[in-house]
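Yeah, one chain of the complex is gone here, protein chain that is, but the others are all in their spots.
Entry: chain A
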Amino acid sequence: MSKGTIRTLIMADSQADRVVPPSGFTAQLTLFVSGAMAFLAVFALALSLASGRLADRWASELARAATLRINAPADQVAAQTRAALTILRQTPGVAEARALTREEQAALLAPWFGADLPVDALPVPQLIEIRGGEPGYDAQGLRLRLVAEVPGAVLDDHTRWRAPLVDAAHSLRRLALVSILLIGGATAAMITLAANAALAANAQVIEVLRLVGARDRYIAGAFVRRFTLRALIGAAVGMVLGMAGVMLLPEASDEGGFLTGLGFQGLGWLLPLVIPVLGAVVAFAATWAAARRTLKELT
């Protein structure tokens, strides 16, 4: 499509737009479809952004945290704990290493064994909480040194269950993006159908216009502008309703876990403004293709 053609199709021309009679159901169909699709696209976008944030947060938080477990005979626990803490403090990338107190360990076990658990009477391993710095520490190197110097130490850097969580969040984001693409495709298909119906209904008008010397791009432009404008208006309404729906979602909170904080944050609130523009672009392309095909067939 040349620049001149695009200009002809886009530039408002009230006279040209009047030559095509207003059509009832195709106009309403385009408005409704664009509105509904924009509404869904807002939610898909919100889900995509939220799952992206979630993946980043989980990856970041879990990457920084690790646990060292000292499984040793009761008389060696204290010595191995000290040795492990010394090694950890010497390890580059470890920001903080702290042995959990008896009370803290009892609190961790309380959900399973009750608050009155006599921790001292049980062979409960000593736990050391590790906070990584920026950049992080070399887990493999640390593991090797611990094996050599603290035989009862087992380093758990949460890789085992961190990876599936982060993968799940990334998959969710990919699904949301695919949904946005599908929404765009469905919008294009519906608008193509509506444009085809409008073009077929106006075959006589097109014939008259050709007989008086109208070029195809002039005729196509009248349809393209009309459908693009309808899609833009419909998508804008759908976007506003979708954003209102997102605003009504609960705020992010620790108690709510994953199901809260699905809305937009900060500049993310500006992103849905792109949806009506994309809707209009999709409508423009779909109507242009439909008009070109129909006008060729009507020759």
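In this text, a residue touches a chain if its C-beta (ideal position, glycine included) is under 8 Å from a C-beta of that chain, and two chains touch if they have at least 3 such contacts; residues count from 1.
As a working rule, contacts and distances are computed from a predicted model.
Q: Suppose you had to identify the omitted chain by its UniProt name; would it be "Ferritin-like domain-containing protein", "SPW repeat protein", "Cell division transport system ATP-binding protein" or "Inner-membrane translocator"?
A: "Cell division transport system ATP-binding protein"
Q: Touching the hidden chain in the complete assembly: which of A:73, A:114, A:135 or A:213 does that?
A: Of the candidates A:73, A:114, A:135 or A:213, A:213 is in touch with the missing chain.
Q: On chain A, what residues meet the omitted chain?
A: 15-16, 18-19, 21-22, 205, 207-216, 218, 295, 299
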